[in-house]
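Dumping the structure here so I can ask a few things about it.
The block that comes next holds chain A.
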Amino acid sequence: MTELSKSGAAMTEPVKDSRPPSAFLEVRDLKVHFPTDDGLVKSVDGLNFTLEKGKTLGIVGESGSGKSVTSLGIMGLHTAGQYGKRKAQISGEIWLDGTELLSADPDYVRKLRGREMAMIFQDPLSALHPYYTIGQQIVEAYRIHNKVDKKTARRRAVEMLDRVGIPQPDKRVDSYPHEFSGGMRQRAMIAMSLVNNPELLIADEPTTALDVTVQAQILDLIRDLQKEFGSAVIVITHDLGVVAELSDDILVMYGGRCIERGPAEKVFYEPRHPYTWGLLGSMPRLDREQTERLIPVKGSPPSLINIPSGCAFNPRCPYADVPKDNVTRTVRPELSEVGSQHWAACHMTQEQRERIWIEEIAPKL
Partner candidate 1 sequence: MITQRTTGRRKQAVAAAAVVAALLSTAACGGGDDKNEGGGSKNGAAGFDAANNKAAQASLAKKGGTLKFAGVQDADSWDTTRGYYGFAWNFMRYYSRTLVTGNAEPGAAGAKLTPDLATSTAKVTDDGKTYTYTLRDGVTWEDGKPITSQDIKYGIERQWAQDVLSGGPVYLKDILDPKGEYKGPYKDKSKDKLGLKAIETPDAKTIIFKLPQANSDFEDILALASSAPVRQDKDTKSKYGLKPFSSGPYKFESYTPNKSLVLVRNTEWKASSDPIRKAYPDKITLNLFTNANDMDQRLINGDYDLDINQTGMSPQGRTTALKKHKANLDNPVSGYVRYAVFPQSVKPFDNEHCRKAVIYGADHESLQTARGGPVAGGDIGTNMLPPSVPGAEGQKYDPYESATTNKNGNVAKAKEELKACGKPNGFKTTIAVRNNKPVEVATAESLQASLKKVGITVDIDQYDGAQTSGIIGSPANVKKKGYGIIIMGWGPDFPTVQGFGLPLWSGKYILESGNNNFALIDDKTIDGLFDSYVKELDEAKKVELSTEINHKVMEGGYYLPFVFEKFVNWRGSNLANVYTTDNYSGQYDFVNLALKK
Partner candidate 2 sequence: MARGTAAGPRAVLAYLIRRLFAAAVMLVVIILVVFGIFFLVPRWAGVDPATMFVGKQADPAAIEAVRQKLGLGEPIFVQVWEFFKGLFVGRTYASGGDVTNCAAPCFGYSFRNEQAIWPVLTDRFPVTLALALGAAVLWLIFGVAAGVLSALKRGSLWDRGAMIVALSGVSLPIYFTGLLSLAIFSYGLGWLDAQYVPFAESPTGWFGGMILPWVTLAFLYAAMYARITRATMLEILGEDYIRTARAKGLREPVVIGKHAMRSTMTPILTMFGMDLGALIGGAILTETTFSLPGLGQAVLTAINTKDLPIILGVTLITSLAVIFANLVVDLLYAVIDPRVRLS
């Protein structure tokens, strides 16, 4: 079970707690802001969560909600290789296995990358270097962190390819990415990220670029591998179906913040935020005949430069006028506990939400 931070209120107020946490991964009040010509883009604006080894956290949200930025933040990729341009402003704490990463030596973080923490990207075609063979790329990933000769590394690469289910791995190891099918490419990508047995695996939209049939295979693979390696996994997706398959816990992001989180079954079956309802509503579900379509989330994601005042979701929320005194448009709602290990940030009362869920939303799903 994922252990979440103690109090909901602590989530939004920066708390400098320099004590190493007990959790394997703990993110405290993470803020990632990008200065641009048009203004400051607040991609992530105060995020907290923890993750234990062997567990899977699903981060869900629309594009632009800050989920990818969060994962890149953990990997330390906002600071690596940024040349001359206006730098991302990152604050907060990221504790991995007892070490705070944001204040750590960048070179130390670099050494963690690929070994302690690895990442699977959305589009394996563009994420793999087109000019190098799959084998070369896996060998490279292995040899950064292991002092072995090329032969050994190559054996390891073949072994990994075999493990992720690529047929004839000893031959395919010399193929170029473009010579692979989409699913095979993603398997190769996974093989590459797992080549050093990382303890934290971040999968950023691992199946979005793939065919539906292949998606399932890849998800199965990730789940199997997680069991095998015992890693902590973060799955980032806009697709609730994916997290439903994989996650122990779910964190829903909107406008750079967490608006609801909790154990997977809670978020799925007792969601307490209108945005989560919208997400659920727009999710195609194979387990039931869909007779009525729930109104999906209308409108477009909020500008991260001018985040709407009050509840960031208010312009799109059908229930924005349920709470009194226009509070949704003036006061930003904080996360509050709505059940065991279950938090949500909404101005509506617990009862209002429960009633709307049961009466209006659930039946249509």
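Keep in mind how these were chosen: all candidates are chains of the complex that A comes from, given by their letters.
Note that contacts are C-beta pairs under 8 Å (C-beta built on N, C-alpha and C of every residue); 3 or more make two chains touch, one makes a residue touch a chain; residues count from 1.
What you see is a predicted model; the values in this text were computed from it and never measured.
Chemist: Between 1 or 2, which touches chain A here in the complex?
Modeler: 2
Chemist: Considering only the defined contacts, which chain A positions touch candidate 2 in the complex?
Modeler: Residues in contact with candidate 2: 72, 75, 77, 80-81, 83-86, 110-115, 118-119, 121-123, 126-131, 140-141, 144-145, 176, 178-179, 192-193.
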